[in-house]
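Can you keep this structure in mind? I'll have questions shortly.
Removed: one protein chain of the complex. Kept in place: all other protein chains.
So, chain A:
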């Protein structure tokens, strides 16, 4: 073969006969020649379909997926369990048997018992006992133990659940023991719903409680939608309650209340003072309800101790922190959903099947039966909505419910024969007539607060779980709710109170810790912060810079004493230096004119951009001396469709709502404020 033809042949690609006869394609011949390829192609497609590597639970919606579903079939819905079992049996993985916690515990116990046995054998006999048979020995020991136990005053139980009322007069009551896992609850009290929440939520340990922060699943937008259209429920039993006998002067001294509140027609949510005459004596925010000769106060746990100790000197106060629990419900279907699970004696509630547009302060009290015994119903009503709203303005309070809720004996009575979950499941129609559970339902800040005896929170919570459209939230959801409706959230948006100040300082501390943990290359440079603390609102800086600006207009100013000599400040840099040296980390802002404090006022603002918590507010231009305030909570507001924030600006002369500019922490970008809503 010559070279030319050799090259030609090497380049030619060998193909099958093209079945062309006289330039026409013979289809039967063509198919015959390709039959093998087509068949194998089809087969491989079928094979890949059956041999898919996906597991059955991967087809489930996110909310139904469980962490352990890959090896525990019980985590998969029943209709998919058979397939899951098949999938699990297909895998040829042989498991090594690991020693788990229980085995380890058993081994440890065995060791301890062995030691004990040796000790007893060495002592030859158990001291204080001369009887011979083991049975009698045990009997005597039991008697001894009983005597010791009797000396300790144990709560008298009237139910199998182990529920009892934990309250005490004029002293802080002991913490609940917990029905299981006592040791883990010694420092931080668990809520009744702890076990359910711990599996699905990020938990937080604060204020002596361990409570849910937010769901582990991403939920910012769904929660917004749910709060707008349906209902979100949050276990807020970690809010603290106290009760005392009605005393008009005491009530008026701690809260500014109207006659309607004193008469018990409605509840009041507002600021709590040590003395209402002195506006600087504000402690914090709280809910108050007076009726039936009793006053109920519900506050944030950060100020509970202060309030309790203050009231102790005025009246006899009952600590109900662990005696009363509460569930907060947000959304237009809150009452409707409660109606679906609670069989109440309140005609008002029974008729409530509509969206609710009732006013804050509307309060209902009624008794319910154990909600676990009844099924979910669809409530119906024939009463005109407007008539219902009118009737709700002065609802009839149930004497039985108020007595039951606000007295220790009443709460104890409500626990009588409380059924365990096991018993409820075992007995379809229970012969025991269940006790009346006293419930108080009140509206504050647009949310419904359901208050009931501490150990009835869990059964009500379990029943709420049956409602498919209802979602559960934690503290973050409460914060989101307040932020989106421009409601200041306690304690975060109250920097002029000590608890708000502490929260602010804590945030700065946490920010610094987080920053220090980052590798050097990832750490931001805060050049444009000009001496401001870059992890939160720096009120102290604002205080000194305003003081410097207002004091004098000459170029050289003296501020404070330094090493016994009046210090002369000539420029910005010296001012920053001076501020950094004179920081005391003490509360230096107030909403009332006070000496040695910066006078600030709250504002709500909307920007066409990002507005993060801690953002700096300037007036005019971004300049150290034009700093007028800080944003305490902000973000992208889904209700407004833009960035909004709640903040405070100083009340100096020349500072107003015009030409405000926002700069976020650690950023040089600025956004002009579009709209300012002044708040009282």
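The definition used in the following text is that a contact is a pair of C-beta atoms (placed from the backbone, for glycine too) under 8 Å apart; a residue touches a chain by one contact, two chains touch by 3 or more; residues count from 1.
One rule holds for everything that comes next: contacts and distances are computed from a predicted model.
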Leaving aside the chains you can see, what is the UniProt protein name of the one that's missing? Options: "SRP54-type proteins GTP-binding domain-containing protein", "Geranylgeranyl transferase type-2 subunit alpha", "Ribonucleases P/MRP protein subunit Pop7p" or "Dynein light chain". "Ribonucleases P/MRP protein subunit Pop7p"
Which residue of A:271, A:389, A:424 or A:487 touches the chain not shown here: A:389
Out of A:139, A:359 or A:465, the sole contact with the unshown chain comes from A:359
Going by the contact rule already stated, which one of A:211, A:269, A:336 or A:415 would touch the omitted chain in the full complex? A:336
Name, in rising order, the residues on chain A that touch the hidden chain in the full complex. 229, 258-259, 332-333, 336, 353-355, 357, 359, 384-386, 389-390, 393
